[in-house]
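Removed: one protein chain of the complex. Kept in place: all other protein chains.
Take a look at subunit A:
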């Protein structure tokens, strides 16, 4: 609307005349008009010389207006801006401290190189000015200059002067110096700029009592970065910070809470002071809720973190989180979250009464969340389960569509938590079958029907009714329906044979979804070979689900606690997820407890084996958001899943979120033999015994055929490249590549320690990726890696990990942990790693398949500058498991027909056209999953050119 409104020439002309007027008042009015135009986005840069001419005035107000103009346009007119320098330099010497400060403040805002040169001398003087107002302004100016030219600031020694200002006699100068230094330090993570030591901390704590509210915030935020030497120092700082909890400014309070939460970690729990401190924290947090709604929101997001870290602080304060009718919706939703976390046996009656009220409100999101909360209460507080269920049933009776659906989703979880207790309500649920239109609710309902098929007389009819629109359902519903019908068949084999056949053929033959097909095949195979085993697998006891929900992953929680009060705590994401560049990428951690022997974490990877499951309570994922967070590269450590829970595909997402952080997860991944995982449903067909040939047509025979694993050597291995530079990983450099050797995918890594200290306790983990790549064993770095040492490791990979489509498809996000920290990087693997050895297709099958795949799925690429003849190309490709099935020569052009099979069973068919004498090949790729074509083409190119 107002992005660039043009301003007419006449207007400019008029303003020009007024600016050059002799009368002061007229001049001032004209400058005001110019500023007004500037504000709404009009371009008044043409007036630059005229406005700058008004700069030399003793009228402070006019001067400020001109400066405002300068700040806006100097960058676009650097040459003209020089005209202003003299006035600035002169003003910096003015007798009036307000004018000196104004000049140095404005000069720092003008981002023109030539001007910054002139800024240095005046700035140096102002930093030592006798007037505190000038000094406090100059302190901020150093930060401005650093933002424009960091090198200049260092060369001119301004950083040392700034450090000296921390000992200034004026508290505001101290506060601004602290703020400036903290910001500069953020972009130099390793420089010891702030140099916090007991002496400087003492100075800061003294200034804390005397400076403005904003200054107190700067100082507290800075204090939070300090790590006390021992519990005694920690306690003495806490004692001096606690009075801030009574400040009227919420930000001061939250920053004080941050310091206390962090330093409390170091206090022994049996200390009297520790429990006193805990008690002192609750009232100010509650008081924050009487602030304005926007601040309430910030406070609630933070309280959510605090409650997860230290539930004892607010456990008696449930009532203050009750939702008020007039609260803005964002406050309501946050309060609800905290209510669920605080729900306990003691307060459950009240909580339930409240939730029931909320479920009748207007806002759909809020109502849904309230209904879900009732279910969570049932799972969390066993004594209340019955009341919760009856409340949910009441809500179902309201017949409000979204309420019903939400209720059914949570009832499913209640069934899982308390098997054989509340099944009497199934009849009521079944009445609402028709109104369910959301996938999650449909899937939940289908699960219930399948699970309790023996008690529902018309289970087969119900499930059959879902089957009609099978292909229009979402994957979640399809998977659930498949499992439910198989369960039904195992329970009532006589009546439902037809149904099960129908669903198996829908899943295996008519579906493009590999997950669905795989699961379909496995069921088919199981049912046709060993129904008893099928029963054991499909109708197995389910593990109980745990009660805590939507917990933030512990390492992330620790980091967020260090960021209380800031945006990170509002978003519940680490700063690196939303801040660009180097700022804030440093991961903050809570200090370890000293004094007592207990350590907060046990990176004892080797011994983790058997105990891992206890360390990792399974968490019910919230819809979307938590999952979304995990997928973010910079977020929580990516995880592999344990064995998928039998028969409930819906929970599979949940298993990925196994808490416990990287340490315990690494424990799982090597405590579970990857081959044993074949018993789960997500397993790759390659591990199925070859003898079990099922009577399924199509390419199925090949699918399970392990024969002919001859190992042609010479597979293409890309050169190693640096994946994780040392500067990003506190001195650990990782470079590597991927290779396929003897049918096993290897990740070959070179770890180099470029830091000064020894690195130990290495572990590796992958995020979910397109082909389910996961480490098949732990990272074998047995000896500690000393400074400047390098070690080569080769890590065998399996393809049975959790799957999620990445962009690009062959992208792999990796987390590597050592004794220092966790680091994340991403790399791309050549897709040829995934080409399996039995990828040679029968000629007949090839022809049929080629025809069968629609032409839309065909993609053509050019490979340029390749000087091999067709036979050489063919043998070279064979080395990487790209098999030539047939060769035809038409008009001097060799047509090579090839097949490739990926580890997840996807076939890629190729036609390579090679014309003698022409270095450019043409390749056509056909695949049911056309997304892979691009990657396959890249492999062709890489293999042929190496």
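To be clear about the criterion, a contact is a pair of C-beta atoms (placed from the backbone, for glycine too) under 8 Å apart; a residue touches a chain by one contact, two chains touch by 3 or more; residues count from 1.
Everything below uses one rule, namely that contacts and distances are computed from a predicted model.
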Expected UniProt protein name for the omitted chain (select from "Auxin-responsive protein", "AP-2 complex subunit mu isoform X2", "Histidine-containing phosphotransfer protein" or "SKP1-like protein 1A") would be "AP-2 complex subunit mu isoform X2"
Among A:156, A:176, A:391 or A:903, exactly one should touch the missing chain; which is it? A:176
Of the candidates A:78, A:97 or A:268, the residue in contact with the absent chain is A:97
Among A:295, A:539, A:791 or A:942, which one is in touch with the chain left out? A:295
For the chain left out of this view, which of A:59, A:505, A:546 or A:826 touches it? A:59
For subunit A, residues in touch with the removed chain: 1-3, 32, 35-36, 39-41, 58-61, 64-65, 67-68, 95-98, 101, 105, 108-109, 111, 131-134, 136-137, 140-141, 143-144, 147-148, 170-173, 176, 179, 183, 209-210, 212-214, 217-218, 221, 240, 242-244, 246-251, 253-255, 283-284, 286-287, 290, 292-295, 297-299, 319-320, 322, 324-326, 328-330, 350, 353-354, 357, 360-362, 398-400, 563, 565-571, 575, 578-580, 583-584
